[in-house]
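Accompanying notes for the structure given below.
And now, chain A:
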Amino acid sequence: QDNDVSLQLQWVTQSQFAGYYVALDQGYYEDEGLNVTILPGGPDIAPPQVLAGGGADAMLNWMPSALAARERGLPVVNIAQPFKTSGLMLTCWKDTGIESVEDFRGRTIGVWFFGNEYPFLSWMAQAGIPTDGGPDGVTVLRQGFNVDPLLQRQADCISTMTYNEYGQVLDAGVNPDELITFMYEDQGVATLEDGIYVLEQNLEDPVFVEKMVRFVRASMKGWKWAEENPEAAGAIIIEYDETGAQSEAAQVRMMQEVAKLTAGSNGALDPADYERTVATLLGGGSDPVISAAPTGAWTHLITDQALN
Partner candidate 1 sequence: MTADTVISAQGLNLTFQTNDGPVHALKDVNLDIRKGEFISFIGPSGCGKTTFLRCIAGLETPTDGTLSVNGMTPDQARRARAYGYVFQAAGLYPWRTIGGNVKLPLEIMGFSKSEQAERVARVLALVDLAGFEKKFPWQLSGGMQQRASIARALAFDADILLMDEPFGALDEIVRDHLNEQLLALWARTEKTIGFVTHSIPEAVYLSTKIVVMSPRPGRITDVIDSPLPKERPLDIRDSKEFIDIAHRVREGLRAGHVDD
Partner candidate 2 sequence: MKSLFPILTIVAAILVIWVLAVVPMNMHLTADQAQRDGLMVMPQTPAERQGYSGLGLSFANAGLIPLTYTLDRPRLPSPHQVAGEMWETIALRNVTSRQSLVYHGWVTLSATLVGFAIGTTLGILLAVGIVHNRAMDMSVMPWAIASQTIPILALAPMIIVMMGQFGIQGLLPKAVISAYLSFFPVVVGMVKGLRSPDAMQMDLLRTYYASSSQGFWKLRLPASVPYLFASFKIGISAALVGAIVAELPTGARAGFGARMLVGDQYGNPLVTWAALFAAAITAAALVAIFTAMERLTLRRMGMAAA
(Lines give C-alpha, C1' and ligand atoms only; values in the text may rest on other atoms or scores of the structure.)
Protein backbone atom coordinates (compact mmCIF):
# COMPACT_ATOMS: atom_id res chain seq x y z
CA GLN A 1 0.00 0.00 0.00
CA ASP A 2 1.38 3.29 -1.00
CA ASN A 3 0.63 5.22 2.11
CA ASP A 4 2.49 2.77 4.30
CA VAL A 5 5.75 3.90 5.83
CA SER A 6 7.88 1.92 8.23
CA LEU A 7 10.66 3.59 10.19
CA GLN A 8 13.49 1.65 11.79
CA LEU A 9 14.77 3.23 15.01
CA GLN A 10 18.28 2.77 16.41
CA TRP A 11 17.27 1.78 19.88
CA VAL A 12 14.32 0.85 22.03
CA THR A 13 11.38 3.16 22.45
CA GLN A 14 12.57 6.28 24.28
CA SER A 15 12.34 10.06 24.04
CA GLN A 16 15.30 10.11 21.68
CA PHE A 17 12.61 9.25 19.11
CA ALA A 18 9.84 11.34 20.58
CA GLY A 19 9.08 13.30 17.39
CA TYR A 20 7.92 10.22 15.58
CA TYR A 21 5.88 8.85 18.43
CA VAL A 22 4.25 12.22 18.94
CA ALA A 23 3.41 12.46 15.23
CA LEU A 24 1.89 9.04 15.46
CA ASP A 25 0.05 9.73 18.67
CA GLN A 26 -1.21 13.16 17.66
CA GLY A 27 -2.42 11.92 14.32
CA TYR A 28 -0.01 14.02 12.24
CA TYR A 29 0.80 11.04 10.09
CA GLU A 30 -2.84 10.25 9.74
CA ASP A 31 -3.48 13.82 8.70
CA GLU A 32 -0.99 13.30 5.89
CA GLY A 33 -2.82 10.15 4.92
CA LEU A 34 0.08 8.00 6.07
CA ASN A 35 0.00 4.72 7.82
CA VAL A 36 3.25 4.71 9.77
CA THR A 37 4.80 1.78 11.59
CA ILE A 38 7.61 2.55 13.99
CA LEU A 39 10.02 -0.35 14.44
CA PRO A 40 11.95 -0.05 17.68
CA GLY A 41 15.59 -1.10 17.54
CA GLY A 42 17.62 -3.10 19.98
CA PRO A 43 21.09 -4.39 20.48
CA ASP A 44 22.44 -5.73 17.22
CA ILE A 45 19.71 -4.39 15.05
CA ALA A 46 21.65 -2.51 12.38
CA PRO A 47 19.20 -0.13 10.75
CA PRO A 48 21.13 -0.01 7.44
CA GLN A 49 20.90 -3.77 7.26
CA VAL A 50 17.17 -3.64 7.81
CA LEU A 51 16.93 -1.03 5.09
CA ALA A 52 19.03 -3.15 2.73
CA GLY A 53 16.89 -6.15 3.46
CA GLY A 54 13.76 -4.18 2.61
CA GLY A 55 12.46 -4.46 6.16
CA ALA A 56 11.84 -0.71 6.43
CA ASP A 57 11.30 2.30 4.17
CA ALA A 58 13.37 4.72 6.22
CA MET A 59 15.79 4.51 9.07
CA LEU A 60 17.32 6.71 11.71
CA ASN A 61 21.07 6.63 11.85
CA TRP A 62 24.12 8.48 12.93
CA MET A 63 25.80 10.00 9.92
CA PRO A 64 29.21 8.30 10.42
CA SER A 65 27.52 4.95 10.36
CA ALA A 66 25.40 5.89 7.37
CA LEU A 67 28.38 7.17 5.41
CA ALA A 68 30.32 4.03 6.23
CA ALA A 69 27.39 1.98 4.95
CA ARG A 70 27.39 4.06 1.82
CA GLU A 71 31.04 3.28 1.24
CA ARG A 72 30.30 -0.38 1.79
CA GLY A 73 27.97 -0.23 -1.17
CA LEU A 74 24.66 0.49 0.48
CA PRO A 75 23.60 3.80 -1.08
CA VAL A 76 21.71 5.47 1.73
CA VAL A 77 20.80 9.11 1.48
CA ASN A 78 20.01 11.58 4.23
CA ILE A 79 16.66 13.15 3.50
CA ALA A 80 16.19 15.03 6.75
CA GLN A 81 18.18 15.91 9.87
CA PRO A 82 15.99 16.65 12.88
CA PHE A 83 19.01 16.60 15.25
CA LYS A 84 21.08 19.72 14.83
CA THR A 85 23.51 19.19 17.65
CA SER A 86 25.39 16.16 18.88
CA GLY A 87 24.49 14.83 22.30
CA LEU A 88 27.48 12.53 22.53
CA MET A 89 30.05 13.00 25.24
CA LEU A 90 32.57 11.27 27.40
CA THR A 91 31.87 11.29 31.11
CA CYS A 92 34.83 10.77 33.45
CA TRP A 93 35.44 10.68 37.16
CA LYS A 94 37.01 13.94 38.19
CA ASP A 95 39.06 12.27 40.93
CA THR A 96 41.00 10.30 38.31
CA GLY A 97 42.77 13.55 37.56
CA ILE A 98 41.58 13.77 33.99
CA GLU A 99 41.34 17.39 32.94
CA SER A 100 42.00 17.41 29.25
CA VAL A 101 42.10 15.12 26.29
CA GLU A 102 45.80 14.61 26.77
CA ASP A 103 45.07 13.00 30.14
CA PHE A 104 43.27 10.13 28.37
CA ARG A 105 46.59 8.46 27.77
CA GLY A 106 46.88 5.34 29.85
CA ARG A 107 43.19 5.43 30.77
CA THR A 108 40.38 3.00 30.17
CA ILE A 109 37.48 4.42 28.24
CA GLY A 110 34.15 2.85 27.46
CA VAL A 111 32.95 3.25 23.90
CA TRP A 112 29.86 2.08 22.08
CA PHE A 113 30.65 0.12 19.00
CA PHE A 114 28.15 -1.07 16.47
CA GLY A 115 28.76 1.91 14.15
CA ASN A 116 28.79 4.36 17.04
CA GLU A 117 32.54 4.11 17.57
CA TYR A 118 33.46 6.18 14.51
CA PRO A 119 33.24 9.60 16.15
CA PHE A 120 35.44 8.47 19.02
CA LEU A 121 38.04 6.88 16.76
CA SER A 122 38.19 10.01 14.59
CA TRP A 123 38.56 12.17 17.62
CA MET A 124 41.40 10.13 19.03
CA ALA A 125 43.09 10.03 15.66
CA GLN A 126 42.93 13.79 15.44
CA ALA A 127 44.25 14.12 18.98
CA GLY A 128 47.04 11.73 18.09
CA ILE A 129 46.17 9.26 20.83
CA PRO A 130 46.44 5.59 19.90
CA THR A 131 43.55 3.34 20.88
CA ASP A 132 45.42 0.09 21.16
CA GLY A 133 45.83 0.06 24.91
CA GLY A 134 49.52 0.96 25.12
CA PRO A 135 50.80 3.15 27.99
CA ASP A 136 50.59 6.16 25.69
CA GLY A 137 47.18 5.38 24.38
CA VAL A 138 43.76 4.63 25.73
CA THR A 139 42.43 1.20 26.51
CA VAL A 140 39.07 0.93 24.86
CA LEU A 141 36.29 -1.07 26.47
CA ARG A 142 33.36 -2.12 24.42
CA GLN A 143 30.68 -0.57 26.54
CA GLY A 144 27.51 -2.48 27.17
CA PHE A 145 24.13 -0.91 27.46
CA ASN A 146 24.49 0.59 30.92
CA VAL A 147 26.67 2.96 32.92
CA ASP A 148 27.98 0.34 35.35
CA PRO A 149 31.56 0.41 34.05
CA LEU A 150 31.81 3.98 35.29
CA LEU A 151 29.91 3.52 38.54
CA GLN A 152 32.01 0.49 39.41
CA ARG A 153 35.15 2.20 38.19
CA GLN A 154 35.99 -0.46 35.67
CA ALA A 155 36.46 2.49 33.32
CA ASP A 156 37.72 5.99 33.95
CA CYS A 157 35.43 7.43 31.31
CA ILE A 158 32.45 6.15 29.45
CA SER A 159 30.43 7.30 26.49
CA THR A 160 27.16 8.91 27.43
CA MET A 161 24.42 10.74 25.65
CA THR A 162 23.46 14.02 27.25
CA TYR A 163 19.88 12.85 27.21
CA ASN A 164 20.23 9.35 28.49
CA GLU A 165 23.27 7.77 30.09
CA TYR A 166 24.50 10.98 31.67
CA GLY A 167 21.18 11.27 33.46
CA GLN A 168 21.53 7.68 34.61
CA VAL A 169 24.88 8.43 36.15
CA LEU A 170 23.23 11.23 38.07
CA ASP A 171 20.29 9.01 38.96
CA ALA A 172 22.76 6.64 40.53
CA GLY A 173 23.41 9.34 43.08
CA VAL A 174 26.55 10.85 41.56
CA ASN A 175 26.87 14.61 41.83
CA PRO A 176 27.71 16.47 38.64
CA ASP A 177 30.74 17.97 40.37
CA GLU A 178 32.24 14.51 40.84
CA LEU A 179 32.37 14.26 37.06
CA ILE A 180 34.12 15.90 34.19
CA THR A 181 32.54 15.69 30.76
CA PHE A 182 33.85 16.12 27.23
CA MET A 183 31.17 17.07 24.72
CA TYR A 184 32.08 16.11 21.19
CA GLU A 185 30.53 19.42 20.12
CA ASP A 186 33.00 21.33 22.31
CA GLN A 187 35.92 19.28 21.07
CA GLY A 188 35.14 20.19 17.49
CA VAL A 189 34.63 16.56 16.55
CA ALA A 190 30.87 16.51 16.59
CA THR A 191 29.24 14.40 13.92
CA LEU A 192 25.61 14.47 12.94
CA GLU A 193 23.36 12.16 14.86
CA ASP A 194 19.83 10.86 14.32
CA GLY A 195 19.06 11.65 10.68
CA ILE A 196 16.42 10.13 8.44
CA TYR A 197 17.86 8.00 5.64
CA VAL A 198 16.37 6.15 2.72
CA LEU A 199 17.77 4.05 -0.11
CA GLU A 200 18.97 6.12 -3.05
CA GLN A 201 17.17 4.17 -5.72
CA ASN A 202 13.84 4.73 -3.99
CA LEU A 203 14.22 8.45 -4.52
CA GLU A 204 13.81 7.90 -8.25
CA ASP A 205 10.25 6.87 -7.56
CA PRO A 206 8.09 10.00 -7.42
CA VAL A 207 5.43 8.21 -5.41
CA PHE A 208 7.97 7.30 -2.76
CA VAL A 209 9.37 10.83 -2.74
CA GLU A 210 5.93 12.26 -2.28
CA LYS A 211 5.31 9.83 0.56
CA MET A 212 8.55 10.82 2.27
CA VAL A 213 7.69 14.48 1.91
CA ARG A 214 4.54 13.90 3.88
CA PHE A 215 6.37 11.73 6.33
CA VAL A 216 9.10 14.27 7.05
CA ARG A 217 6.59 17.07 7.30
CA ALA A 218 4.54 15.20 9.87
CA SER A 219 7.62 14.04 11.74
CA MET A 220 8.99 17.54 12.06
CA LYS A 221 5.63 18.70 13.27
CA GLY A 222 5.86 15.98 15.87
CA TRP A 223 9.34 17.08 16.87
CA LYS A 224 8.36 20.67 17.33
CA TRP A 225 5.36 19.65 19.40
CA ALA A 226 7.57 17.42 21.52
CA GLU A 227 10.08 20.20 22.08
CA GLU A 228 7.34 22.40 23.39
CA ASN A 229 5.58 19.78 25.46
CA PRO A 230 8.29 17.62 27.01
CA GLU A 231 6.00 16.36 29.79
CA ALA A 232 3.32 15.26 27.38
CA ALA A 233 5.90 13.79 25.01
CA GLY A 234 7.41 11.75 27.85
CA ALA A 235 3.98 10.47 28.69
CA ILE A 236 3.41 9.47 25.09
CA ILE A 237 6.68 7.54 25.09
CA ILE A 238 5.60 5.71 28.21
CA GLU A 239 2.37 4.87 26.46
CA TYR A 240 4.23 3.34 23.54
CA ASP A 241 6.79 1.54 25.64
CA GLU A 242 5.70 -2.06 25.58
CA THR A 243 8.23 -3.21 28.15
CA GLY A 244 6.49 -1.32 30.91
CA ALA A 245 9.87 -0.83 32.54
CA GLN A 246 10.55 2.80 31.63
CA SER A 247 10.00 5.60 34.08
CA GLU A 248 8.09 8.65 33.00
CA ALA A 249 10.36 11.03 34.90
CA ALA A 250 13.39 9.71 33.05
CA GLN A 251 11.65 10.04 29.69
CA VAL A 252 10.54 13.57 30.42
CA ARG A 253 14.05 14.51 31.36
CA MET A 254 15.35 12.80 28.25
CA MET A 255 12.89 14.81 26.19
CA GLN A 256 14.04 18.02 27.76
CA GLU A 257 17.63 17.20 26.85
CA VAL A 258 16.75 16.00 23.37
CA ALA A 259 14.87 19.21 22.79
CA LYS A 260 18.15 21.08 23.13
CA LEU A 261 19.62 18.99 20.33
CA THR A 262 16.70 19.27 17.93
CA ALA A 263 16.07 22.92 18.69
CA GLY A 264 18.21 24.33 15.91
CA SER A 265 16.82 22.16 13.15
CA ASN A 266 13.78 22.59 10.97
CA GLY A 267 14.47 19.22 9.47
CA ALA A 268 16.68 20.28 6.59
CA LEU A 269 20.30 19.20 6.70
CA ASP A 270 22.72 22.08 7.07
CA PRO A 271 25.43 21.42 4.46
CA ALA A 272 28.00 23.03 6.77
CA ASP A 273 27.26 20.43 9.47
CA TYR A 274 27.59 17.77 6.82
CA GLU A 275 30.96 19.08 5.66
CA ARG A 276 32.20 19.22 9.24
CA THR A 277 31.10 15.65 9.85
CA VAL A 278 32.84 14.44 6.72
CA ALA A 279 35.98 16.35 7.60
CA THR A 280 36.02 14.81 11.06
CA LEU A 281 35.60 11.33 9.67
CA LEU A 282 38.21 11.77 6.97
CA GLY A 283 40.63 12.91 9.61
CA GLY A 284 40.51 9.46 11.06
CA GLY A 285 44.25 8.81 10.81
CA SER A 286 45.53 5.49 9.59
CA ASP A 287 42.18 3.74 9.66
CA PRO A 288 39.71 6.41 8.54
CA VAL A 289 36.04 5.71 8.74
CA ILE A 290 35.57 6.75 5.14
CA SER A 291 38.34 6.98 2.64
CA ALA A 292 36.94 9.69 0.39
CA ALA A 293 34.38 12.42 0.62
CA PRO A 294 31.09 10.85 -0.42
CA THR A 295 28.88 12.33 -3.06
CA GLY A 296 25.13 12.36 -3.09
CA ALA A 297 24.92 11.27 0.53
CA TRP A 298 22.26 13.84 1.30
CA THR A 299 19.50 15.65 -0.48
CA HIS A 300 17.18 18.56 0.16
CA LEU A 301 14.72 17.09 -2.30
CA ILE A 302 12.36 16.01 0.44
CA THR A 303 12.78 18.79 2.95
CA ASP A 304 12.45 21.47 0.25
CA GLN A 305 8.97 20.23 -0.48
CA ALA A 306 8.09 19.30 3.05
CA LEU A 307 8.95 22.56 4.64
CA ASN A 308 7.16 24.72 2.15
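Everything below uses one rule, namely that a contact is a pair of C-beta atoms (placed from the backbone, for glycine too) under 8 Å apart; a residue touches a chain by one contact, two chains touch by 3 or more; residues count from 1.
These made the cut because all candidates are chains of the complex that A comes from, given by their letters.
Note that the structure is predicted; figures quoted are calculated from it, not measured.
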Selected partner (touches chain A in the complex), from 1 or 2: 2
Sites on chain A touched by candidate 2 in the complex: 9, 12-13, 39-46, 49-50, 53-56, 93, 95-96, 144-148, 151-153, 168, 171-175, 241-247, 250
